[in-house]
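Shown here: the complex without one of its protein chains, the others still in place.
A, B and C are the chain letters, set down in written order, and residue numbers restart from 1 in every chain.
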Amino acid sequence: MARVRTALLPPVLAILFAAGLCAVALVISGASPLTALGAMVGQVGQGTTAVDIVNSAAVYYIVALAAAIGFQMKLFNIGIEGQYRLAACVAAIVGGALVLPPVVHTLVIILTGVLVGAVWAGIPALLKAYRGVSEVISTIMLNAVSLGLIAFLIRPDSFGVLQGNNISTAPIEPSGQFPGIPTGAGTIFGMVFVAAALGLGYWFLLNRTRFGFELRASGESPTAATAGGVNAKRMVIIALVLSGAVAGLAGLPEVLGRDFAYTLTSPQGYGFTGLAVALLGRNNPAGIAFGALLWAFLDKSALALDNVGVPRDIVLIMQGSVVLSVVVAYEIVRRYELAAEQRRVASQLRGPAIPQKEPVA
Amino acid sequence: MTEYAVELAGITKRFPGVVANSDIHLAVRRGEVHALCGENGAGKSTLMKILYGIQQPDEGTITVDGEQVRFRSPADAIRAGIGMVHQHFMLADNLTVAENILLGAEAQLGIGAKARTRITELARTVGLDVRPDLLVERLGVADRQRVEIVKVLYRGARTIILDEPTAVLVPQEVDDLFVTLRGMRAEGFTFLFISHKLDEVRAIADAITVIRRGTSVGTADPRTVTSRKLAEMMVGSELPSPQTGESTVTDREVLRVSGLALDSDDGGRPLLSDVDLVVRAGEVLGIAGVEGNGQTELVETIMGMRRAAGGTITLSGADITRAGTLARREAGVGYVPEDRTRHGLLASQPLWANRILGHQSRPPVSRGGLIDREAARRDTQRIIEEFDVRTPGVDVAAAALSGGNQQKLVVGRELSGEPVLLIASHPTRGVDVGAQAGIWDVLRRARADGLAVLLISADLDELIGLSDTIKVMLRGRLVADADPATVTPEELGAAMTGADGAAA
Amino acid sequence: MSTATQTTAKSASTVRGRFSALPGWARSAIVVAIGVGLLSVTATLTGQIQLTSSGTTQAAVRLLLPILFAALGGLWAERAGVINIGLEGMMILGTWGAAWAGYQWGPYAAVVGGLVFGALGGLLHAVATVSFGVNHIVSGVAITLLGMGVTKYLSTLLFFPVSQNPRQSPRVEGFETFSVQPVADGLLALEREQRVVLSDVSGLLGGLLSGLTPLVVLGFVLVPASYLLLWRTSFGLRLRSCGENPVAAESLGVQVYTYKYVALVVSGALAGIGGAALTLNPGQLGYLEGQTGGRGYIGLAAMIFGNWRPGGLLAGSALFGYVDGVQLRAGGEAVHALLYGASILAVGLAVLWAVRRRWQTALTALLAGAAVYAVYFSTETVPREFASYAPQIVTLLVLAAASQRLRPPAAIGLEYRRGEGD
Partner (left out) sequence: ARDTGSAPAAGGGEEETCARNAAPAAAGGAAPSAAPLAPNADASALRVALAYDVGGRGDQSFNDSAAAGLEQAISEIGVVRENTRELAAANGESEDARATRLRQLATDGFSPVIAVGFAYSEALTTIAAEFPDTQFAIIDSVVDLPNVTSLTFAAEQGSFLVGAAAALRTTSCQIGFVGGVEVPLIQAFEAGYVAGAKAVAPDVEVDVDYISPAGDFSGFNDPARGTEVARGQLDGGADVVYHAAGGSGQGVFEAVAAATTPDAPKFAIGVDSDQYNTVAAPVNEVIMTSMLKRVDVAVFNYVNAVAAGDLAVIPPAFDLSVDGVGYSTTGGGVDDLVTDLDAYKAAIVNGDITVPSTP
């Protein structure tokens, strides 16, 4: 019970705080926060917005899981952006070039994405493990390089196809597409379920397997993990590569469920969203799911703000302040809990002052 | 002028769950060395931190030179002429000696040539002989200690707190330090001196205050009091001592290290060279050495945390030189690291998760790559009962346990899974007397059951008391053997510094 | 428990000898001289005159300026022990503040405006990381998000009525440029004479001495100034001690929180000036949404590249700005010529290491040089897609080759709380 409270209280407080902040900003700019809120909530019922939220949340969920795998080891995979885009591009090229029986075709495309993401993340992984290059820098640089690589691959004289004024990869035949679930208002990507399964897999991996234990141990204390027989270099490489592999999936829901090709106008910026959502969800699969939905809701229903004349940018402020206030709230609660735990331990062992050599950091 | 340099009256300090100091009284005369004795966690350091302004007392008063003061920060204490050499060095490795000394005291002489001259002067009085622009990371322990003292002197402190300054020093270095202290006492400096080594206390102190469980229980006269009497005042009961009893050494070799060498990271002097040793079942092999002479590296190389540059390590006949740490653990090596918070525990994880660390590939806590949480919980419960770990349960975070209980948990874990070899590095460091006795007891029992133990300890009494054989380590080599039945701590100390000519 | 001292650094520099016995400025001078020589030779042999033209130098200066300010901002924060990945956000705030102040009161006000807005971002980072112990990266990411949101919001609110464009400010007035005369003209005249090597050297140097603005001067002055302030004053000593061992610093009466706050506010202010540098860029002269384009991150990278030192981060930003300038001005062919220069450099390093009897390293360098030369020889140009990202690729390669000698402040990124040391 207390655990649920400490898990839920901070995000609720933080969202309220962030919403309050935005309300103030809105009032200053002369708009009514209530109108804005009403428009955003009302938007969910409009057209395919509800389905879009679910679909986008699935994408955000995947990128955030990728980020969270890194975070478990205190690795900051800023390169998710480049990894998912390159992976989606190459997977689309492979998918468009191949003719295979239905399920196999889809699987090959997905595996290609996973592989490309993993390989692209392997570069910073190796640089970190063997050359000590901070993954923050190398992934920032590689994000740029991946743009160039994509541009090169998608050139009409490489693998690109001119589509009017757009360039895209060759379209993927229906055999390679991932069937979705049509609803009255839009089609839910089939890969939404892949994302959910990934979440379960992530949870299982982290909490139930030896690998997950080693990953968390390395993140918590690299020195203790090493003494406990965890190979630090190997963990760095595996964690980053795994993160890249998951990131490699992030572009595919849209490629396999809607666009059936990778184009110049394929979306960008999920990498940064992934970091933010993972932070919001505190690397916990359920928390990330919640964060992804919140983020997707804010993104998608922001479209309604234009209709009521409220600056859409208020949503960015909301997102930024939510991330910050969530962690501050958790920090405050954590400090409180730690002190409470110390008190509890001490009072259960009543008697003389408990010798406690190490002050608890 | 009053007779007391410092008077603490009725000091009380509470931490969450702990009353570290309660109604402590302490009066220090000017120009004396005043020793503070008490077991681990008695509250000595806390009291000193209060005097130095790092922490604020909940109750009580501080009087310096007859004037009541309130220290809000160390800066206030420094201004009142109080300096402190901390139990753990407070040095920034990546700053130079001069920078470390000048930090916070730049206002006095600036940070230029004048300041340097003054540093060199002070360095001479404490026997520090290094260039002021050398990085501190290049200094040995004794020199670091001297830098700490110069730091205090530079600030013009007249009352100097020395919190366990001798813990990391060998007897010869302790003697050097005492020479310096006596000289300074003659010049009118006042010292507050903390040590667990009661002989030292009796040798240097003019007065002793004993603290037990957070309160001052009385004072003693070092000229008349015996170590045993002091210990009894501290503990409130009789002092246990490390004794092995009859030999259980067998002739079955468990660990053999031959020709082991380890290069340093920066291409300097090798960290280990030509190390040969054998540990047999039922034997405790003690390694003596001044900190920084390669014991840590030796242990970490045997554990596979560092890669040997040469030589072989065999465990029960199998060559494990190339094996990883986990493989070595699986082959039956237990490891009690010297720094449990850094190498032994996952502070924010529950106890049962800590039980898994190092055993993540073995039953009962793990099967086929999967973690068995229930089994881990059960086995943690077993350790708690068997090793008397005082905790409300297996689900609390490791950080919530006291140091001694943390250490017992680590020892219990490392003795799980039927190890054949236990590497114990300073197993009782920072552990209070009661827990200390418990750990000694555990080691003795395991040895009787045929466990081979490689013991590293800075506590020479512990080393002599527990070991069947002692080897002395100096500059990365094993330079001498000693028989624990006959050797004295002084002789051992001499060998450890190379003063006996062993390190030719 | 002092977590700070536990991070022992192992990467003490191994390359010693006469070179490292020289004072710092002399070493930098030698490195710069080698670089200039190398480029001059490359330009002469490949005929790519843009590699050493004064125009390229000036482009490099303009391109490196925002990065340099951001990197200096990173230096201040990280020397005080706080990772600052929020530089990008602070820079964004700076661009907006500079434009807002600039279009009302001119370029000097723009600098101040950028400074103030950036500093606000730094202050927020300080509140989050120092007072609330929030993970430094989390706070940085959040500040970047906030920076984007707040500037967009404010632009809609304040710029739109004037510029009719919610994404852009009205044009602001830039600084006049000036040159160091008569040296600059002399060098430029020499450059025009097209003499082998000589003209190249004078082109590179002449470019540095002309087309200056107060902001360029400020940037270059802040490098030695930061060095003097951080390494030669007691203030700097205290600030750095917070990044090396805050517990020790506190025990000596250093107000660690205060210093971290100061460092972060300065850090934000510098990043904000970096934003102002973009706003006042001669090609821009105003705020444009998204104009930072990740330069804050590049600045952070340049700072790490430069081993958390002012001279080093200048070198990192200069490398980035120079390669960017070259590729923007002269495209793939010039980048291709740089490959030639790289192979000469590799061979030179191989010889150097061979002299020092570091055979393995020498061989690696030689092989790398041969590989690069093979690529140079077998291709005509670098495709535009890759030439565009040459700065990033070069930075990555240099880091991969040299990063093991980097030495971050020991207590960086660690949470520190007052009175909890031991």
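We adopt the following convention: contacts are C-beta pairs under 8 Å (C-beta built on N, C-alpha and C of every residue); 3 or more make two chains touch, one makes a residue touch a chain.
The structure displayed is predicted, hence computed values, not measured ones.
Of the chains displayed, those contacted by the omitted chain across the entire assembly are A, C. The missing chain, though absent from the display, is touched by one residue of C:N281, C:S317, C:S343 or C:T395; that residue is C:N281.
Of C:T44, C:N84 or C:Q168, it is C:Q168 that touches the chain left out of the display. Although one chain is not drawn, the whole complex shows that of C:L39, C:L63 or C:V201 it is C:L63 that touches it. The omitted chain makes contact with just one of the residues A:L21, A:I150, A:I172 or A:A227: A:I150.
Counting the whole complex, the residues of chain C in touch with the unshown chain are 49-50, 53-55, 58-59, 62-63, 66, 160, 163-168, 170-171, 176-179, 181, 188, 192, 194, 207, 210-211, 278, 281-286, 288-291, 293, 324-325, 328-331, 384-385, 388.
Where chain A meets the chain that is not shown, the touching residues are 46-49, 52, 55-56, 147-148, 150-152, 154-156, 162-167, 254, 258-259, 263-265, 267-269, 299-300, 303-304, 306-307, 312.
What we mean here is this: only the chains that are shown with their structure count from here on.
Interchain contacts join each chain to each other chain, per the touch definition above.
Here the spacing of chain A and chain B, counted between their Cα centres, is 45 Å.
Our note on geometry: chain A versus chain C, Cα centroid distance of 30 Å, whole angstroms. Residue positions of chain A touching 2 or more other chains: 358-359, 361. Of all residues in chain C, those that touch two or more other chains are 1, 11, 422.
For chain A in complex with chain B, the touching residues are 207-214, 216-217, 220-221, 223-231, 338-339, 341-349, 352-361.
Interface of chain C with chain B (complex): residues 1-2, 4-6, 8-14, 232-234, 237-238, 240-241, 244-245, 247-255, 407, 409-410, 419, 421-422. Chain B contributes residues 45, 52, 54-55, 73-75, 78, 84, 86-95, 99-100, 102-107, 110-111, 137, 151, 265-267, 339, 341-342 to its touches with chain C in the complex.
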